[in-house]
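A single protein chain has been omitted from the complex, and every remaining protein chain is retained in its original position.
Right, chain A next:
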Amino acid sequence: MKLTVAGNVKEYEDGLTVAKLIELEKVETPEYVTVSINDEFVPGDTFEETVLNHCDSVEFLYFMGGGAYDIHQ
């Protein structure tokens, strides 16, 4: 099946789960990534059982700090 992952269309095996895709795509800090499928968030505790379908568009959203270091007490 075809998936759009982070904007790139690629071929994947049928029955792929979100958890397996995270592994395949070597997602950085996989425990703390937010995933959306077709512009809907996937609950973090359902990555193992959520199966992707042909033509799904998947995005990974990463925590990013930055700026100043010193704001909090």
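Note that in this section a contact is a pair of C-beta atoms (placed from the backbone, for glycine too) under 8 Å apart; a residue touches a chain by one contact, two chains touch by 3 or more; residues count from 1.
FYI, contacts and distances are computed from a predicted model.
Engineer: Considering only the chain that is not displayed, what protein name does its UniProt record carry among "Thiazole biosynthesis adenylyltransferase ThiF", "ABC transporter, permease protein", "Ribose transport system ATP-binding protein" or "Protease HtpX homolog"?
Structural biologist: Not shown, but named in UniProt as "Thiazole biosynthesis adenylyltransferase ThiF".
Engineer: What residues on chain A make contact with the chain left out of this view?
Structural biologist: Looking at chain A, the ones touching the missing chain are residues 6-7, 29, 31-32, 34, 36, 39-41, 44, 59, 61-73.
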